[in-house]
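Following this message is one structure expressed as structure tokens.
Omission of a single protein chain aside, the complex is shown with its protein chains in their original locations.
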């Protein structure tokens, strides 16, 4: 049984997913593509040697009888309409982050999915599929460190381009921690505070870098997260969970241990793509497998909504310097069912 | 383009390869299976929900027009005849180790393949596909540690079953080092000596465990390899290459760092399957891809022959306590071509 | 030349210093002791086989012509009067922390010392003498990580006795970070905030444990420090300095690497005495050597005062939950001279 997939948006990440579904993963086939830039869509079909129809736009692609499931990798502001259209058509949809550019947009998707009555949407938070984070979650859930009390973490990039703005440190960078930490802790956030350390001289004038994000969860867990996007030395993701009886650290990527020039060293990655490349493979394979079984097993529309609300609060906390509450409302029962179906509850 | 694969032998490793080709990898399809135990073959087809013909024996399967390429995972003593038959039929064949149970058998395969005139055979030495060994090889080839002078390594299993004999410490266990170390160093062996340390009380009466294997290569590199199959504490593969200006260690599997009960610890695997599971995936995917391109990119029949000759010398050294020469004869030009085709020369 | 030392207070830490000066260090001799418990003082002289006069009280001991220098290891509330008396007598004095129980008391000592005109007082903050912290400071000062921007640290004890109160997490525990971090960064604090994570079930009812202390320095460095005194697993001191171009971590104590029972592990200490035992030796030897040269080379009365002021602000921040400013006033020129004399400026 093969899942016939249509891809909306053939930019970098779209091409990447097409390549992985075609050459690396099992059970999926790209049968349809579209892009605002039709020439690019054609080039992708040709270069990747696809047997796929090129559609005029995403809505046509979604409607096509040939398409079982949809991957949305178009420009962020278009995500909402395509996801809503897919729900309308009753088709499973994998949407790259963000689910929508506003919390309200995410909420509309949540509501539409509940109205439809069956989960269809998965959001592309790939860290949940990282071997390291999964091993860490397993240790936490094993009880080896007792109840979690604190999390110390860091998200460091070597540099960012000139186009990187202060808000991006939240919506592009820290957004990954927002999703993965609540999944790790099986918890939700109640407030956020952001403080500004001494600014590095390596960042552009306009950019406060690093920042320190302080989150509090419903269970009372305190998270301190360093976001430092011009740290120079590498792409480095750290996460330490402090429990009542022990402490567990996210594994660092495996590396040759070198003794040379009076140093014992291991390599630190510099490109984020190398860090989570395996997670993308696992994520998409899991999506194909779950979709073939009629399930949603990954981050749901609700998770996309929570990320948006939390991210909005972070932006406000960053601007005001205040402790900002994070109000989500109750998680709809619908998403408990999703979790139950996926064996998570 | 899909590679239609027939599998001879549906025991544990056969089932494993069938499962991975069907559910995990891309580009291959199991279209034919056979086993001396026909009931088992039928059960596998049913359980794995395959769309595959069950053949009466390997020779029929090889001859079938439906079969593009053959995977040999039958009982060791039958490997030679099926590989020879595949060459005879001009079909690519992936053969689990050993290529044949004797050096002479391996040589017959080498000769048949040369006579055929085109490389067809790949042997299942999966360590060459391990991310760690590949990273180690890359460091060596980068020149960061200068020319290799020594290798210190260890192959440790927690325990072995009662059926494990002294010879198996060479032909089942150390055989992996035999293949991977010459690939790592791009070198060949010239002699071997084996010494017997104090015997562990945890091994069965009949078994000298551990042993220490001392190999010398053409380039003069000295390898000391501990083989310890009742080390109790875990499945642990160590490899340290000492070069003129630095030293490089095989990475250890990535693991959560835990602080608990007055210890800072990482996990050591206990099951060898967990250690190299990813290598099997990479190996088979690479075989499918290369085969579709008409190439052999992995360990060749010649590599299978070298492993057999070296393994024979090790057995003699183990029995006699002497330094035993390892004579391979010249590597046929044919296999240089294979390497060139694979971009290795 | 031998420094003739009088010790006021022969409790645990007093006995320890007497033993180290007598049996381990060079250049000092215990010639006088006293304690509110005269029997204990006598027992110490006898057990440690000292050639020392037992004085009725600290003031007599300080006045004695036989005593060149004074070590104050009596009960905390008595420190101020003995240090003031030593200054009055013009004698060098090593005072265990705290210098005085209030900031005002410390200020009186600072003023007395300045009036005296020559530095005489060293306070017993031994972490500055720890090999690890010294190595860390050296890396920071080498410029290898650029300017410091953030410090992440943790002070963890396995358990504390029932007598341990909430304030002690500041005045007994975190006080060490207060002193050592400003020395490490060559900086001072401007504000402090304390947040309360989920309370561990392993702490007594009355005790909020852990707490998270957030300090800001004059240079804008942000420090987050976990204080967790019932962490169960060990005595663990962590300190990570994040600079503009790199990150440096306090070394962990050296330990045998053990592979056993499916774990690769190193030991974590459980007793704080084992962690800093060498620092006490180095500290006292350095004090003897400096005193013989007429210098004060270690933490000064000013450092004792700063610790007291900062500690008071921490207590207020802990109670109120607010961001509390830390106002020190200007550092008197006198202490710059001390630093200059010690080759630190």
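By written order: A, B and C. Residues from 1 in each chain.
Keep this in mind: a residue touches a chain if its C-beta (ideal position, glycine included) is under 8 Å from a C-beta of that chain, and two chains touch if they have at least 3 such contacts.
These numbers were taken from a predicted model, which means no experiment stands behind them.
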Task: Displayed partners of the chain not shown (whole complex) - done: A, B, C
Open item on the list: For the chain left out of this view, which of C:89, C:168, C:204 or C:250 touches it?
Closed with: C:250
Task: Hidden partner chain, touching residue among A:205, A:261 or A:330 - done: A:261
- [ ] Write down which of B:4, B:134 or B:199 is the residue touching the left-out chain.
- [x] B:199
Open item on the list: If I consider the whole complex, including the chain that's not displayed, which of B:114, B:149, B:257 or B:328 touches that chain?
Closed with: B:149
- [ ] Name, in rising order, the residues on chain A that touch the hidden chain in the full complex.
- [x] 233-234, 236, 252, 259-270
TODO: Determine and list the chain C residues touching the chain excluded from the picture.
DONE: 22-27, 131-132, 135-136, 139, 144-145, 245-261, 285
Task: Contact set of chain B toward the excluded chain (per top definition) - done: 146-150, 152, 154, 195-202, 210, 212, 214, 216, 219-222, 224, 226, 228, 231-233, 242, 244-247
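Here is the rule we use: only the chains that are shown with their structure count from here on.
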TODO: Touching both chain B and chain C: give me those chains, sorted by label.
DONE: A
Task: Taking each chain's C-alpha mean as its centre, the one farthest from chain B - done: C
TODO: From the Cα centroids, identify the chain that ends up most central relative to all protein Cα atoms.
DONE: A
Open item on the list: What's the distance between the Cα centroids of chain B and chain C, rounded to whole Å?
Closed with: 59
- [ ] Between chain A and chain C, tell me the centre distance in angstrom, where each centre is the average of that chain's C-alpha atoms.
- [x] 46
TODO: Could you tell me which residues belong to chain B and also touch two or more other chains?
DONE: 252, 259-261
